[in-house]
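Let me give you the structure first, and then I'll get to my questions.
The complex is shown incomplete by one protein chain, all other protein chains being positioned as in the whole.
For subunit A:
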Amino acid sequence: MTPSSLPLFILAGPLVIALAILLLPARVMSLRACEAAHVVSMVLVFALALAMTGQVLGGARLEALASWLYVDSLGAIFLMIIAVVGLMTGLYSLGYIRHDIEVGHLDMRRAKIYYGFFNLFVFTMLLSATANNIVMMWVAVEATTLGSAFLVGIYGEKTSLEAAWKYVVICTVGVAFGLYGTVLVFSNGSEVLADPHQAVLWTSLAQNAASLDPSLMKIAFVFVVIGFGTKAGLFPMHAWLPDAHSEAPSPVSALLSGVLLKCALFVIIRYLALMVRAIGPEFPQTLLLTLGVLSVVVAAMLFFVQKDLKRKLAYSSVEHVGLIAIGLGLGGPLGVAAALLHSINHSLAKALLFCGSGNVLMKYGTRDLDKVKGMLRLAPASGLLLMIGALALSGFPPFNVFVSEFLVFAAGLKAGHPWLMLVCLLFFTVTIAGFIQIISGSVLGKTSEGAKPGDVSAATLVPLGILAALVLVMGFAVPAPIAKLVADASAIVLDGGDPVTVASPWQFGGTTLFADDNGLLATPAAAAEPAAEKETK
């Protein structure tokens, strides 16, 4: 492990700026100053995350604060998700909040609170993605609830306050289960580890996982999945999610859906990696597979019947989190890599669509799909972006979600679950129908009466354009560094050993990890080959 101060800096940046925005009086921190500080913070986070990812790609694993903070390939993936989506939604916020102030939804004081808590929220998510101390991991996830609850309720209306309360209550109760799991793992670890103080660190637990008590670990993992699964929006603990996602300001919805859910999943993945080492993959994978399939099935149906654009998108998030859980549950290098890739892809596409729904709100003042009509004629650029997002999220090539969905499907067939996979894909077809309804009902068609033509400001279009470009690029060709990160990370999850010294079959040469025109990761292919050979013998 390489000691590094970068993890400290990336945490300190948004924290300091959040405190500055929140604590300094309004005459020092005008709206303009808040915006400037906010942009600086997001750019800083992005730059530092990029730097750390570069080092991780070079083979280093960064640690700081006596190993309390730890960044490996797995962490780097989630750091990059936070950084990229944070930057894009952060930039998008500028135009969106100004518009809200103009039309009187927010006043200056609340705008300041918004930027402050936005940064605090990003800080807590960064903390959960860099944590090596399992108790701190739990604290960080708990803290994300507090950070984001104020953002959910920022409009101060009855519905948004209700959503914020529901969010706080369900998530704190849920995440409390996560604490039981954490404590169980810690107490067992402190018994068996030579140095009990090390039992709080994920890395040392992972190294000594074989000596952990199997039945305790099973119980612990159930608690962890219930606890952090609540936060990740897995069925049946998803009840808070549609309310919170639909009532929050659109950039925050994008952040909640694109990033926060992934942070909770990240914690589950960390524990999954522990369990794979401690009790083998079978038990944790069955659990995740079951919850994943249930999430997909239920969310697809609920998705279809919603009339509110943002609620629809929220249920789609439940569905995609379910798919990620399925990928993890199928296991094998292919399944885990597909799940990780799907986390990235879903974050980008969902951020695009939630911000696009922000443009709908700005233009029409409502999220009711019965009232939103003719977006393409009224605001062509927003309409087009919304259309791209919807097609991407429903899994059409050449967009990115198709690639990871196909990989999950292939992993399922490889793991011997063809019927399960067909059922899942059929439910994803229901989702396609839902997205098609959005496009044909709201993007196309005659414009609603009384709406003025003209697009929203460029400030709210440019971040969306960048996200759309990323969605297309990731669908067309997964960039080589991302492919390598995903491959390394799935090796970490599956106990593929030390990626530097062990020449795993999926990383030979270190340079053969690249992507193709269809965006399929080449990695699982190479990994699948020896496995297939074994099977035929």
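By our rule, contacts are C-beta pairs under 8 Å (C-beta built on N, C-alpha and C of every residue); 3 or more make two chains touch, one makes a residue touch a chain; residues count from 1.
Operating definition for what follows: contacts and distances are computed from a predicted model.
Visitor: UniProt names the one chain left off this complex as which of "K+/H+ antiporter subunit F", "PotD/PotF family extracellular solute-binding protein", "Xylose transport system permease protein XylH" or "Hydrogenase-4 component D"?
Guide: For the chain not displayed, UniProt's protein name is "Hydrogenase-4 component D".
Visitor: Using the touch definition up top, pick the residue from A:65, A:183, A:301 or A:413 that touches the left-out chain.
Guide: If we include the chain that is not displayed, A:413 is the one touching it.
Visitor: In the whole complex, not just what's shown, which of A:65, A:135, A:161 or A:444 touches the removed chain?
Guide: Considering all chains, including the one not shown, the answer is A:444.
Visitor: When the complex is taken as a whole, what residues of subunit A touch the one chain not shown?
Guide: Considering the whole complex, subunit A reaches the absent chain at 376, 384, 391, 396-398, 402, 406, 409-410, 412-414, 418, 422, 425-426, 429, 432-433, 436-437, 440-441, 444-446, 512, 514, 516-518, 520, 522, 525-526, 528-529, 532.
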